[in-house]
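I am attaching a structure below and will ask some questions about it afterwards.
All protein chains but one are shown at their positions in the complex.
Chain lettering (A and B) follows the sequence in which the chains are written, and residue indices restart at 1 in each chain.
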Amino acid sequence: MSTPQPAAAGAPLLEVEDLKVGFGPRGHVNEVVHGISFAVESGKCLAIVGESGSGKTVTARTLVGLTGERSQVEAGKLDLGGRSLLGLSGRRWREVRGAEIGFVLQDALVSLDPLRKVGQEIAEPLRIHGWGERSGRRQRVIDLLTEVGVPEPELRARQLPHELSGGLRQRALIAAAIALDPSLLIADEPTTALDVTVQAQILELLQRTKERGRGLILISHDLAVVSRLADHVAVMRLGEIVEQGPVEQILRSPRHRYTRALLDAVPAAHSKGTRLAPRVAGAYIPAGDPQVPTVAGRAPIITAENLVKSFRGPDGTSRTAVDHVSLEIRPGETLGIVGESGSGKTTTARIILALIDPDGGNVTLRGKAWTTLKEKDRRQRRRRVSVVYQDPLSSFDPRWTVRRIVDDAIAEEDYRGKEARLGRVRELLGHVGIGPDLLDRRPLQLSGGQRQRVAIARALAPQPELIVCDEPVSALDVSIQAQVLDLLADLQSELKVAYLFISHDLGVIYHVSDCVLVMKDGRVVESGSAEQIFNSPQAEYTQKLLAALPRLDRTEPERKAVPA
Amino acid sequence: MATAIDPTVGGLPLPGGPAPARTGVLARVRGIRPAVALSVLFLAIIAIAALVPSLLTKGNPLAVNLGHSLQSPSLEFPFGTDQSGRSVYTRVIYGARESVLIGLGATAVGLGLAALLGVAAGLGGKWVDGAINRLLEVLFSFPGLLLALFLVAIFGSGVSTQIIAVGVASAPGYARMIRGQVLQVKGADYVIASRALGHKPSRTLFKNILPNAFRPLVVLATLGVGQSIVWASALSFLGLGVAPPKPEWGAMLDAGKDYIQTAWWLELFPGAAIVAFTLAASCLGRYLQRRIEGETF
Partner (left out) sequence: MSATPSITAGGALEAPPRRRIPGQVVLRRLVGALLVLWAAATLCFAMQELSPGNKALAILGGSGARPPQEQIEATEEKYGLNDPILQRYTRFIGNLATGDLGTSYQYKQPVTSLISEQVGPTLVLVLVSTLLAWVIAVPITLLTAGRGRLRSSFGSGFEAFFAGMPPYWLGLVLLVVFAFELGWFPAIGGTSPDALLLPALTLALPLAGFLGQVTRDEFERGLKQPFAVSARTRGASEAEVRRRHVLRHALLPGVTLTGWAIGATISGAVLVEVIYARPGLGQVLVNAVSNQDLPVVVGITMLVALIYVVVNLLVDLLYVVVDPRLRTATGVA
């Protein structure tokens, strides 16, 4: 094993100065990282935080020399353990990768070769760097799997990646990265797409490598996730580090506006009625009263009783996705449903939308039959309940322009004539802060935030009483997420529309909901007001979820007004 | 300062935002590769040859002149002459109409039949889908030319049989693709969204499902015409399609094969016309495919 000699006392393990990365042919280089500097010490964790397009992933890949052949990398200094990595040959780079620097990619389902056994994948760095004999390597793989907390390591080593759960796959990926005990481990979004409880376990595992005295670089879009682990935080935006420093300083007294905006955008820190982002210029809605409208006592829009739904799997076994779920949604109120993947929250939403029929129980809309109706009779009343999907892009006909997408949702009897309808389309888009210049764009030509705004405009078009929001912000960057959540809040206070809000993110649910339903394995484990669920959870599962929820370690009330 | 990259490593997918909208005529024209431009040019020439062949040649494709028989290519006869002294160049030009018409006809028959089967399977529910799927599976076991030959054996040779036979033989492949497309579109989120808006099924069908399911047909048709000409010419080549004196590329190959030891030009030029047409069509088809995929997903 080739762990580099410890550098002179006090010198950091990795030192990067004035790193610039660009893509494209010489002379037409499009620079995406503009001269950043940072350092990592042994036994410490540096978190590089940024949203999409910030250059954080490119930076991480530069550290292992994997930016691709069309890239240009320049740096004043790029030293690992006192030795420069600049100008290494392909062969020398390969000696560094896996042995001196371990790298964990996100999304372990495709980051492990789906056609090779998990054990083979973990043994790969050992084999490449000539570690031991075949039988010795086999034993080392088992040891590694044990070390990263994979149960039944001998069985798992012989299985294929798809036979493991997401959490186990991520552990296996980490095992491969630390197989040769590299002095530096880089993890690129290691917990994205994992359920929150699994996420906490993976972070703990990474914590252990730090404790073993190795350096750790954590790349993430989520400040709250990294704040548990990081000693230092570097905030990246558009290829530059806008601020870096010890984690306490970044969280408690951020100096840069962008860092503050990022912190404010974290919904978990703020209860309903507080804004997460500065207002978007051009949004038409007047500043609403942040007070939640008092709605108690009014007749519910939706009443669902004892909903049951099971699905038949491809192997013939049946799985109960929704198991005796009852709920009520009142006008102008937000009901949040939170649960991990497979908890049945989306199925519940689809039953309430009458897109699938329940096996048992029923839903009434405004006290009248809803799920028991024939589709033909239901069609008229569908406009009362509309929906915002997780992936707006796939919920739009790819051939249609923004104008047609919104127009399609406006009832024929409400607005007649081309002019009237166009006026209404503009009005709806105005509500969500989309200017008329985007009217003729197709979905693919919009940014993620714009798409979700158009989706909300479409949901508003039928003038619904209830909008079902199925994970509407989970695909968005945190600052965009904040804008969309604020928009939904503004619309609610203005239009008095009710939301059924589905999310895996407890923080988001806390921020948007009046009442909360916690679901697990198709059942409701706990329900109550948002404050109650968060401040005095009764069910063990809710407590576990809350404990796993990444939180910012700073005292809540010292909010400063963000300059618009 | 030094570059610190491993030059042996291929490009990596790096996360990025949505592709910026490429607008403006200039950006579009510049994006077209020379191969695509060349293909379009060639197809345009073939189109002229099919519509007004007299623009490209002064000769008569049927004029026999035994004094000029089997001459190798020269200035007077750029592609040489055949056993009856007819100019091969003139015949290739005049052959474009018959060959292209048969190709287009067969593609239309194939795609029409396929659209019918594919949409029925995609929308007809479990039983219809199952039945059509089995039928397609059975048709697949009579691969390509064999099914066409079988149909010719049943209905006798001739141009109309040729069109129908090649069309029917190509239908199962298209049908399977269209069925997949319909099923994919039917389950798409935007179709569910349309239902959730309370639209009638007929409206969703005509405004969302069919237009999206048929979008790739442009590509299929472009690629298909090339393949249809290849297979229709194969029937002519076997003497089971267009009868010899008529100028048609496959029939010309058939007529020329008896002279192959001495007069290679009888085979080279009609065949080259087929190959060039197929290449141009597939090049254009692939370009259209990229365009459509780029615009949607």
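Please note the rule applied: a contact is a pair of C-beta atoms (placed from the backbone, for glycine too) under 8 Å apart; a residue touches a chain by one contact, two chains touch by 3 or more.
A quick note: this is a predicted structure, and the numbers were derived from the prediction, not measured.
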* Structure fact -> The one of A:111, A:244 or A:371 in touch with the missing chain is A:111
* For the chain left off this view, which of B:107, B:162 or B:233 is in contact with it? -> B:233
* Structure fact -> Out of A:125, A:215, A:239 or A:398, the sole contact with the unshown chain comes from A:125
* Footprint of the hidden chain on subunit A, which residues? -> 64, 66, 90, 94-99, 102-103, 105, 107, 110-117, 121, 124-125, 128-129, 155, 158-160, 162-163, 173, 176-177, 313-317
* **subunit B, residues in touch with the chain not shown (by the definition above)** => 8-13, 134-135, 137-146, 149-157, 226-227, 230, 233-234, 237-240, 253, 257, 260-261, 264, 267-268, 271, 274-275, 278-279, 282-283
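Here is the rule we go by: only the chains that are shown with their structure count from here on.
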* **Rounded Å distance between subunit A and subunit B, as computed from the means of their C-alpha atoms** => 45
* Asked: Which residues, counting only subunit A, touch subunit B once they are in their complex?
  -> 52-53, 57-58, 61-62, 65-76, 78, 85-88, 90, 93-94, 353, 355, 378-383, 385-387, 389, 391, 394-399, 408-409, 441-442, 444-448, 458, 462
* Considering the complex alone, what residue numbers of subunit B touch subunit A? -> 1-12, 14-21, 188-190, 192-200, 207-208, 211-212, 215, 295-297
